[in-house]
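Notes to accompany the following structure.
Removed: one protein chain of the complex. Kept in place: all other protein chains.
Moving on to subunit A:
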Amino acid sequence: MTTTAPKKKGRALNSSYEAAIVLKEYWEGAARHRAEGRPVAWVSGNVPIELFWALGIYPVYPENYSAVCASIQRAQELCEEAEERGYSIDLCSYSRVNLGIVLGKGVDHPDLPYGGLPRPDMLVTTRIPCLPQVKWWEVVREFFDIPMFVVDATMVDLPIRESQRQHYLGQIRELIPCLEKKLGVRFQEDTFLETLKLSDRAAEIWLELLDLRTAVPSPVGSREMCGNVFPLVAMLGNPRTIEFFTHLRDEAKQCVQEGKGALENERIRLGWDNIPMWYNLKFFSDVEDRNAIFTYETYLRYVWGGRMDLNDPWTAFADKHLDVWLNYSINQRVRTLLHDIVKFKLDGLVFHQNRSCKRFSMGQRDLAQVIQENLGVSSLFIESDMADPRAYAEAPTRVKMEAFLEMLEGKKS
């Protein structure tokens, strides 16, 4: 018989409520920066973000904005705006939301969250997470008639080779004068190194926080943590990020020391692979009714905010950007997951086959197979999308998830 334990109300960590404030500050800061006539660049995942903060260029993340729109159930209408203009439903939903805004309502439409997106002076992207990003940016570049810079990187199988590092750094050495020339800013190495310190400090605290989630019971689940990650994406080098993450880490640490978990009766520990369904973060907390918790995510651990050895800052800066999940070979992903499943004491993995993100989704079956063969840990696959709710089928997904939990309960009993 299905047993339902009393679920804890609200957030497991009170500091998680601060996430919405930080997010609002970031978007309001972007609007203010624009209004004051200072330069704004639109950037994408894994761009060398610290450079922008150090140069006084506001890095605006349309990907995050698409995720925000999804989380408040506005993504579908914006996707449809893009689809009306001939952009296929098979394209990345982050890009469709953004193109729906750019080509449809307009970036400063008052109806949009946070009053819209500040217009860009320049576009910077990288091939590390994906290739469609480059094509998406080309449409935006043509619309605004502004410069665009693409940073290339080779796929890595750790450790990173010197040639891979130099390939990446060569482009950063081109990017800096390009930003100076196009946006009228001046690069100062001292300021940049100071920004790197702030970035690394934030990453250090974030990783400590994630490591606290190896504890049984886990202090905090994925629903909250996905809401907390944003400053690690867009605000590395900003002291506010350190402040927020310190609050989270300290609170989680206290919970672990007191043996207090996010669930009263944690029975099953789960991991998640891929970008979450931003319009349906409730998916993560729904399993809590069955005493299961998502306590690990590849997305939160290996996509953003790696550590840097600042004794050799340029090498560390390059390595940090190359050493990310979306730039790993399958072999590297396998090694990483096998290690982490043991470390986080996971009973099962849920792979989100994300229709939008091919880079994240390719190779997931191989990962599941190796995990099963090596550790006897089972996986579940759900097909959906990170921002477009039309790709999510509630009833069959619930059936799958329930069956998966029943299967894991059976294994444990």
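Basically, a contact is a pair of C-beta atoms (placed from the backbone, for glycine too) under 8 Å apart; a residue touches a chain by one contact, two chains touch by 3 or more; residues count from 1.
Just so it is clear, contacts and distances are computed from a predicted model.
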Name of the absent chain as recorded in UniProt (options "L-serine deaminase", "Cell shape-determining protein MreC", "2-hydroxyglutaryl-CoA dehydratase" or "Rieske domain-containing protein"): "2-hydroxyglutaryl-CoA dehydratase"
Positions on subunit A contacted by the hidden chain, ascending: 1-2, 365, 369, 372, 378, 381-384, 393, 395-397, 399-400, 402-404, 406-407, 410-411
